[in-house]
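Yeah, one chain of the complex is gone here, protein chain that is, but the others are all in their spots.
Per-chain residue numbering starts at 1, and chain names A, B and C are given in the order in which the chains are listed.
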Amino acid sequence: MTTERKWSVGILTMIAGLLLLPILATLIYSFATNWVKTILPASWTLKWYGQLVTNSDFLTATINSLIVGAAAVVVAMVIFLPVIFYINVFDERLKAKVRYLMVMPYAVPGIVLVTGLVQIYGNLPIPKLIFLILIITALSFPAFYQSLDNVFMSRDFRGMFEQARMLGERPVSAFVHVILPNIKTGVFVAMLLTFTTGFSEYVITNIFLNGDYETFKIYMYRLMKANGNANSVLTVCYFGLLILVAIILMKLSGKDVKAGK
Amino acid sequence: MTTERKWSVGILTMIAGLLLLPILATLIYSFATNWVKTILPASWTLKWYGQLVTNSDFLTATINSLIVGAAAVVVAMVIFLPVIFYINVFDERLKAKVRYLMVMPYAVPGIVLVTGLVQIYGNLPIPKLIFLILIITALSFPAFYQSLDNVFMSRDFRGMFEQARMLGERPVSAFVHVILPNIKTGVFVAMLLTFTTGFSEYVITNIFLNGDYETFKIYMYRLMKANGNANSVLTVCYFGLLILVAIILMKLSGKDVKAGK
Amino acid sequence: MDDLLTVEQLNIGFNQTQVIKDMNFGVKKGQLTSFLGPSGSGKTTVLRAIAGLNKHIKGHIRLAGHDITSLPPNQRNIGMIFQSYALFPNLTVADNVAYGLRVQRRPKAEIIKRVDHMLELTDMMAKKDAYPDELSGGQKQRVALARSMVLEPQLLLLDEPLSALDAKIRVELRDQIRRFQQELGITMIFVTHDQAEAMAISDDILIMNDGKIQQQGSATDIYERPRNLFIAKFIGNNNILDGTTLRSLGCVVNEQRQYVIRPELFTFDNSQQVSLAQDNRHSANAEVISIPGVVESASLLGDRLEFTFATTSGPRLKVKQLNTREHPEVAAHVNVLLRRDAVTPLVEA
Partner (left out) sequence: MDDLLTVEQLNIGFNQTQVIKDMNFGVKKGQLTSFLGPSGSGKTTVLRAIAGLNKHIKGHIRLAGHDITSLPPNQRNIGMIFQSYALFPNLTVADNVAYGLRVQRRPKAEIIKRVDHMLELTDMMAKKDAYPDELSGGQKQRVALARSMVLEPQLLLLDEPLSALDAKIRVELRDQIRRFQQELGITMIFVTHDQAEAMAISDDILIMNDGKIQQQGSATDIYERPRNLFIAKFIGNNNILDGTTLRSLGCVVNEQRQYVIRPELFTFDNSQQVSLAQDNRHSANAEVISIPGVVESASLLGDRLEFTFATTSGPRLKVKQLNTREHPEVAAHVNVLLRRDAVTPLVEA
């Protein structure tokens, strides 16, 4: 192992350690009866987990977040998927313009949006939850687009679509029979990203909906101020969900792409 | 214009509109003396801007955020840049493993970290600000890496480095004379992304530092609860900063890359 | 007239740029016709128009007498082979080949029979249950051929089908395509930018450049009698000389025109005939003229040698000979012999 390699491995390990150590601590804390001055807790318990799972606030918050996440996925699938296919396969010029939309969630985070949202949509006679879902979906467009864009670049989908046409298929059948089956992991990744964006949203839900609709993240902040151990349980749950999604993403992302090479 | 094109343009416009309309509203609100029931405000003023700029809390918060952002940039440049060059140009195997670090900020957002951070680093006799900066830098590693990764793939930097060696240069001179000048926009993009991550951090700063160190974002949340107009001014400032950065990023990102094609 | 396909007054333009300009041509039934030209010459654009994959066209395309200009691609009974193979990666080789028959809702037994027949013909039976990603490039393109040929299209279009393959496979598959075409009597249009490829397999070649047809004819026609400078340069390593220069070498030609002489039509004069040829030199109508000079360089191209021959009167000539054992050394003073009828004038300037 060369010196350069040792240094690089060391720095990468440090980065990972800096982030993983606190998570380990949280994990331990969530199982501790009491943990103040010792290196490891004095005794262990599952009490905090039990308390949380039977807590109706926790269940409501989780379900509320699931609803937002799922709704965002449905909207994205119905509206974004056909547009992204069309742009990628047939419309080079439009594709070149989409990159302007790509910076939006970066330039327009929730905290920038929310003041104006209250101002504009606050008084309309349409349920605010619907706006919330539309806004979240719009914010997740770039992630949705990007996950599919890589996939569309990995094979000659235009050729496949046109070949299906030459073999006698009409356009919609060609899309369903030839394109969909070959982008399915990409679509799954896009769905997962949109779902997590919806599930994890905090700022807009909290301020725009005025705290009337308690989601997982809002519940988490509330608990943070109240109970340290219960909070660490919630953090562990949340981290568990994220890491699960991250592992799935890591395994899947690039699967269609790699297969296409 | 085909039907498909019309539909696609319509949907993309809708997505942009959904996000831009609230921002427009905030912008108007920040210039309004009073705006409740009318379509446009009754009269305009610069009062809110004047109040904010002369407010010492605002100045302190901005400076505090600038310090965090700048410090994160310095740490990243000193530690990440050499490692990323080495990995990209000489160590295919290590490069393949770096992708595990890429999902970290996604799987480990601030809210998951913060409970454990308090637990572990809370009682050490080292200023918490230092940990904050290290953590933020670690979280910005993937963005930093990604902006340079694209650049490194765009040209044969290995060949250029080796050619400089064959022409008589020693390794460090070869890096300074041949590599650096040709990745400079990529480096700038990476710096900008790291800076914005640091400047915008909220959760960890607020909870880990216990509100003792008021940053721009913390001040923003505080104002949100207090004064609508002043808050919209702050939002406009923040959006202004982000959009400026976003425009620079859009212009620059891919510049080294494009030039290399 | 036995043209299966006729294209009349074809004009194609995108965004004010005219890509194809007033094109007219016919493709004969049962033949292999190549569209040959450099990239950007418009050959693929014309092919896609014939397939129905390009909607923005003006003019008429007739297939077997019917005007198909405005038919959608799935109703034209035309097959197409893509450079990227465009196999469906989620289906096995057999299912790929069966795809078109299934769209037509043919009876199961018929599908099996016809698919098996095609797999045998293309020698892909052993890979019947494999997925496209498990195949080599050459195998992929054979599956793509089977998938299109099983539908027995009236016309099969091939869009640079060999460009993505290695040199060796390219030659093999090229010969196979020609064999399928001849055995099954398929009318094919073969798009390529490789003049050697086009010459090796075509009955008829259509050379395009800049959206226009430059010349249409057999490989021999085009190789031996290029119409203009573009074709002469594109087709091979011709000696291109003007009339004045040729006269200085002893040829009786029109000084205003340009001429080509194929490098393989020279022979080195290594016999006692030298004196004889010398005598002939000034008798302008002689069958063979003899040109004195010196061999400047010789480069081994495997089966051939390419010589640069500096004539005494000035111009350099390229001379190609088979790599047999008798040939002059570099720096040798020799004569090259040139038959009078090897000097071919260009029709256009």
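Simple rule for what comes next: a contact is a pair of C-beta atoms (placed from the backbone, for glycine too) under 8 Å apart; a residue touches a chain by one contact, two chains touch by 3 or more.
What you see is a predicted model, and the numbers here were worked out from it, not measured in a lab.
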item	value
Omitted chain - touching chains that are shown	B, C
Per the touch definition above, residue among B:Ala61, B:Ala76, B:Val98 or B:Val178 touching the missing chain	B:Val178
From C:Leu5, C:Met199, C:Ile289 or C:Val336, residue that would touch the chain that is not displayed	C:Met199
Hidden-chain contact residue, picked from the options C:Ile68, C:Ala219 or C:Val295	C:Ala219
Of C:Leu184, C:Leu322 or C:Val347, the residue in touch with the unshown chain	C:Leu322
Where the missing chain touches chain C, by residue	175, 195-196, 199-201, 219-220, 223, 235-237, 262-265, 299-304, 320-324
Residue numbers in chain B that touch the chain omitted from display	155-156, 159-160, 162-170, 173, 178, 181-182, 259-260
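Note that only the chains that are shown with their structure count from here on.
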item	value
Distance between chain centroids, defined by C-alpha means - chain A, chain B (Å)	19
Centre-of-Cα separation between chain C and chain A, whole angstrom	53
For chain B paired with chain C, centre-to-centre distance based on mean C-alpha positions, whole Å	56
